[in-house]
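Working notes, beginning with the structure itself.
One protein chain omitted, others in place.
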Amino acid sequence: MKPTYESPIITKLNAGMMNKFGSRTEYTPVKSIDNVAVADLMDEYGSPLFVISEKTIRQTYQKALKAFKMRYPKVQFAWSYKTNYLDAVCQVFHQEGSWAEVVSGFEYQKALRNGVPGNLIIFNGPDKSAEDLKMAVENRSLIHIDHFDELYMLIEIMEEMENTKARVAIRVNMDTGVYPQWDRFGFNYDNGQAWNAIVKIIAQEKLQLEGLHCHIGTYMLTANAYAVAARKMCELALSYANTTGERVKYLDMGGGFCSSNTLKGSYLQGADIIPTFDDYAKAITSTILQFGFRPDELPLLILETGRALIDEAGYLLGTVLATKRLADGRRATVLDTGVNIMFTSFWYNHRISPAQDFSQHAEETALFGPLCMNIDSLRESVILPIMKKGDRIVVHEVGAYNMTQWMQFITLRPNIVMIDTKGDVHLIRKQETVNTIVDCEVVPEHLAKHNL
Amino acid sequence: MNKRKITVAVTGLNNIDSPGPGIPVIRGLKESESLDVRIIGLSYETLEPGIYMHDLVDKVYQLPLPTAGSAVLKERLRYIVSQEKIDVLIPNFDAELHNFIKIQDELKVELNIATFLPSQTIFDERQKSELGKFGEKYGVKVPESHMINQVLEIRKLEETLDYPMVIKGRYYDAYIASTYEQASTYFYKVVAKWGYPVIVQEFVTGTEVNVTAIGDGEGTCIGAVPMRKLYITDKGKAWSGISLEDDELMEISRRVIENSKWRGGCELEFIKTKDDEYYLLEMNPRFPAWVYLANGCGQNHPEALVKMALGEEVQPFTDYQSGKMFIRYSYDQIVDISEFQQISTMGER
Partner (left out) sequence: MKIRKNIAISENGFIFNPMTGDSFSVNETGAFILQKLKDDESEETILQNLMDEYDLDTYTAERDLNDFLSMLKGHQLTTNE
């Protein structure tokens, strides 16, 4: 038999630039996901292809839930729709017991369609129309008020609604010692704005303050910031109790937990520096438990973490379209997975594995997507085994935001499949066709024809 | 006396003009009176001089860069222990410590490699940006410092801080600013390189004095030797230094090690003011490159660390000689390209 062929390479050994250990590479091929062969998936569903592991979602969810339940008696997760609102994904979370957390009328409709009872939908965000608010009030959903204009709009709406109360909370922002401070959402704690909003709500017959909500940032590398936030939330809850004699029912600590993706510019690997679910849980629950609530009056703890629950369950499979030399001699590899479907590559250095065997040799390469646009660059420099046209790759941890923030730009969006816990594969979103796009378009009559 | 044979792996073989601590640590170990130490050098680059020092380094393996992550590091160490046993491993680079601290328990359990490192908590507490809290918690004066996110906050700090003030990056870099204009320029310079927050620190004038120390992790300071730099390179590194006799400095250093229950080697950097007050500027979480001076003064810190890593009880050093000097020199080794080829292509020699 002839030896396996690999493209010839020559690498200059630069002092001080030595790669890894000699020329060995750190990568191992990823040939299957949950025991389903990557090659089979791509043969059947095409390339690129998103793959979601139901097993990983459920395991991750259970791990997060356990971290909190071990430490605190009343815990409730609410699935952050914007992180991934594919119906199949949402249903996995709802089966696990998650409520829905939505930030637009569109997401709200989606949650209702998924059969989530209205009173288990949390409605966040700065953009809620009058119609949205009416619908939320009627469905007894939890409305998390973001600003005074929304508060006044809700008060007006309630004047016209008979025999009903709106269940509300306010979103609170605060200094937790981390930068940047997310002060654009909600009412500020430190300057008293949040308390003013609460006072305004107390004065309203038809508004019932049920809870307090905060969401201190995203990809939070320090668990301690949540302890600071939890303490300020408890202070507010206490002030409310002292003023009204009533208790808020819940504290919603939002999300912002890290996945193990590595941020661009980070020296260390994400997996090595991120806090665990246990770290976050410890910071939040010990603060609330030690604050001094009576055991039977402990508020329900709600969490809206999205990224940390779904990122790892998502994979993107792709194909090498071409390899070429750049003017400076560097290798460039063109993949069919571009920034159009991998929005998170703007801020992460995603881990990318070849899906087939390779030799110990590796070469530095730039990774580009397929778009005819200069922005479509996935990695400026990464050391990968030598790959050729037609080789397949697996991009890891793309479950969060990519399937919601993706762009229909230049090309169409691909299939998404889910591998269930038994290893069966289900198509959960069909690849778009030209009709998906042009069906929404209308051409005025005078532009219908030309004489080319 | 019959010396006990053990194998110790050491990083930081970059014995260049801003040297890593690896070679000085190895010299200490080689001079142990009770241990016969075989040295495995762990290198990141192919031109680290220690790779080619056959009388000090018995065998060399390349390690993956810290950016590759702790999982890859562990895999590499798994390969190395499949070749030969490592009793103790001493990491000497700031950038690699995070990963080693993270996997220290796994190294012991899975690969039977002992280390002697601080916990992640104490390691984090002495980060530059946390220095104020660190000083308060462990009873040592530190320069007044503030973390700021906006350049205008410097104006506010002018009420309590006089110029010059020090503008520092979160991890590295420090500039001395004499005016608001300078301070704001440095602010943006630091932000561009290290991000937010920026540390604004009181400028304390005086003499810089440093201490190399080692703690047992239980609240005992096993050894400490103070030194003043006599001559520095253009990069600010000590070229020559002298051991000092200074009871108060010793007392403060011991207090920091004891109160923080520091585990392993470290370097404490102080400024001694004209009024004989000591301000801690920084605590480096590993032996300094001049740790061999401690050996010359009668305290073999690397040997003590290895013994503690192996679970032995080590009595604290009670004495050292002051007035001992170190004077660095550089030395051209002659190496055949075949050796460079070996380490470059095989990742070991």
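Each chain gets a letter, A and B, in the order it is written, and its residues are counted from 1.
One rule holds for everything that comes next: contacts are C-beta pairs under 8 Å (C-beta built on N, C-alpha and C of every residue); 3 or more make two chains touch, one makes a residue touch a chain.
Just so we're clear, the structure is a prediction, and the values are computed from it rather than from any experiment.
Undergrad: Can you list the shown chains that the omitted chain is in contact with?
TA: Answer for the hidden chain's contacts among shown chains: A, B.
Undergrad: Which one, A:8, A:245 or A:265, makes contact with the chain that was left out?
TA: A:8
Undergrad: Tell me where the left-out chain touches chain B, residue by residue.
TA: Within chain B, the residues touching the omitted chain are 337, 340-341, 344-346.
Undergrad: Using the document's contact rule, name the residues of chain A that touch the chain not shown here.
TA: 2-13, 23, 325, 329, 359, 361, 386, 388
Everything that follows uses one rule, which is that only the chains that are shown with their structure count from here on.
Undergrad: Show me the residue ranges of chain B that touch chain A in the complex, using the header's touch definition.
TA: By the definition above, chain B touches chain A via 44-47, 61-72, 75-76, 95, 98-99, 102, 149, 196-197, 343-348.
Undergrad: Using the touch rule from the top, collect the residues of chain A that touch chain B in their complex.
TA: 13, 15-18, 20-24, 26, 179-180, 267-269, 271-273
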